[in-house]
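The other protein chains are all here in position, but one chain of the complex has been omitted.
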Amino acid sequence: MINKVVRDIAQAMAGVTSGASIMIGGFGNAGIPAALIRTLSDNDLDNLTLIINAIRRVDECEPVLFAEQRVSHVISTSFRGPDALPSNFERQWIEGRVSLEIQPQGTFAERIRAGGAGIAAFYTPTAVGTPLVEGRELREFDGETCVLETALTADVALLRAQKADRFGNLFFQGTQANFGAAMATAAALTIVEVEEISDEPLPPEQVHLPGIYVQRVVQVSR
Amino acid sequence: MINKVVRDIAQAMAGVTSGASIMIGGFGNAGIPAALIRTLSDNDLDNLTLIINAIRRVDECEPVLFAEQRVSHVISTSFRGPDALPSNFERQWIEGRVSLEIQPQGTFAERIRAGGAGIAAFYTPTAVGTPLVEGRELREFDGETCVLETALTADVALLRAQKADRFGNLFFQGTQANFGAAMATAAALTIVEVEEISDEPLPPEQVHLPGIYVQRVVQVSR
Amino acid sequence: MTAPLSREQMAWRAAQDLADGSYVNLGLGMPVLAANYAPGEREIFYHSENGILGVGPIPEPGYEDPELVDAGSRMVTLRQGAAVFDSAASFAMIRGGHLDITILGAYQVAANGDVANWDPLTPNKGPLIGGAMDLAKGAKAVHIIMRHNTKDGGARLVTACTYPLTAPGKVNRVYTDLAVLDVDAGRFIAREIIPGLSRDELEARTDGPLIFADDCCDLIAPELSP
Partner (left out) sequence: MTAPLSREQMAWRAAQDLADGSYVNLGLGMPVLAANYAPGEREIFYHSENGILGVGPIPEPGYEDPELVDAGSRMVTLRQGAAVFDSAASFAMIRGGHLDITILGAYQVAANGDVANWDPLTPNKGPLIGGAMDLAKGAKAVHIIMRHNTKDGGARLVTACTYPLTAPGKVNRVYTDLAVLDVDAGRFIAREIIPGLSRDELEARTDGPLIFADDCCDLIAPELSP
């Protein structure tokens, strides 16, 4: 019998170790796995690589994560916080304590999708002609210059969904799917915090992400 | 006001001309736009390129299409019919009257998806080590040899869905989505035959393919 | 001279060019205001790159859903006929050339259509790329809303961008507080100018080839409250 529902967050995060590459879903407040993010500090992890669309969300959820220098590398698309003063993350970046790879959002999403879909690399026209592709491999297709981008995978994906069943099937509310849906496909261990565990299997029309992509589900009330 | 619903099949197929490249959805009987396929002969089109997963479905829907040599090129994944005797299509292929490009189903689907997604080309490990990649461009990523595949687009996509609204939003029943969903994104003109036109806009949870990918919808009863 | 257009008036003017039935992505800041000013009889599907096609109005108090937000992280609603999807699908839609127009803010637009809008070159502040490069590259038309000049009077319509590019050669039209200009064949073509602003002055405030359309007319926007 399949049961991907785990008892608590500690069980959900078991086996996530220092040095792990961790994808984190979320856009704005939608789909941010805030409870799971907070556990990264509790568990005394360090040397982490975080792959997340807006890195400042991590600072907002768990500022101590950067304050304690638990993160060594970041892949992201949005960097600046709205505040005049730099965030914890920005300070560490300025001081050279964390390295940063910054990408267009669509390229970021597509690299993750490729990672989950067994596509090793792809050519995209986005960012060609900008400083982001300096020194990168370019190639023309049908008169359009494109840049080669490789797939992005990770050890762990953390996401948030509204509802799950014991098969790991996920139902996303509103715009919760965002980056998390692709991240779940690209990580070896996908951990999902949900508002609600459905006792009944989700009906097919409610399955936005099939359980094959999910290893653990934990209920977390906000 | 947006209204993508057209009166009849003639209006739906207006502007599809000889020499067109035409993607056709369907897998088994699910999602086969049989009424639209039949129109290809009625409209006296020729020199067509057909892009379809199982070419023999066309032979089953409209054998006259090959009998009258209206098709000059086929891109497909499944070729043989179940019968001992060759189909109309097979006879033309044997006689060298129609050219054939045959691909693994996943590569076929991914090339179409790339065509709709603005990805010019991608590297896939599928078919490496088989005769299909002879003479093709190979490249190693992380120790895995991959073959370069380019995006596939078309002038026209023909598909079938259960339900549509005036915005062109589609609801697929069962496994109707199959190749048609990606084809709709990869064609300049997407024409959909549907069982039912919904007077009300489809609710978001029923929109399997957003209307942005659909130009014309026509109701066809089987 | 009429006062330069306000933020709302620039957004209003940009909104008048959104056709009935079009699919439109509005960037953060002034662009997103345009949704308030499109003529009401037009059906427009606003795309939000975090996964909405058919963004509706801001919800009434008490009806907000924190899990339904737009690309500016504002809680929104869905219009009738809307669809929701994940980010990979959303950027496939953008990059695949399916959106009719994106309206973006910018630091600079060059006469060859280059646009720069992501790196403010502020010391100790990192870049904010987001989805702008995908939008500028992927949309069928790129419209820009920005003030005609910097705070210290420098040009933003330039011969060549000095800020890092978002996309080369993609801008079709610019809405500023002084004028509406098309970008074509290496020139800015003024289509509308605020009443009382001389062509000489517009030229002085523009750094790059500028010509005036034969039918160049007054740029007049209604009074709008912020």
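The letters A, B and C name the chains in turn, as written, and every chain counts its residues from 1.
Note that contacts are C-beta pairs under 8 Å (C-beta built on N, C-alpha and C of every residue); 3 or more make two chains touch, one makes a residue touch a chain.
Bear in mind the structure is a predicted one, so any value in this text is a computation, not a measurement.
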| item | value |
| --- | --- |
| Displayed chains contacting the withheld chain | A, B |
| Absent-chain contact - pick from B:T49, B:N88 or B:T107 | B:T107 |
| Touching the absent chain when the full complex is considered, from B:T124, B:T190 or B:Q215 | B:T124 |
| Contact partner of the left-out chain, one of A:P63, A:P86 or A:P210 | A:P210 |
| Residue numbers in subunit B that touch the chain omitted from display | 27-31, 53, 77-80, 86, 90, 93-94, 100, 102-107, 109-110, 112-113, 124-132, 162, 172-182 |
| Positions on subunit A contacted by the hidden chain, ascending | 1-2, 113, 115-119, 165-167, 169, 185-186, 201-202, 204, 207, 210-213 |
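In this text, only the chains that are shown with their structure count from here on.
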| item | value |
| --- | --- |
| CA centroid of subunit B to CA centroid of subunit C, Å | 36 |
| Chain centre separation in whole Å, for subunit C relative to subunit A (CA means) | 29 |
| Cα-centroid distance, subunit A relative to subunit B, in whole angstrom | 34 |
| Sites on subunit C at which at least two other chains make contact | 84-85, 91-92, 94-95, 138 |
| Subunit B residues counted as touching two or more neighbouring chains | 117-119 |
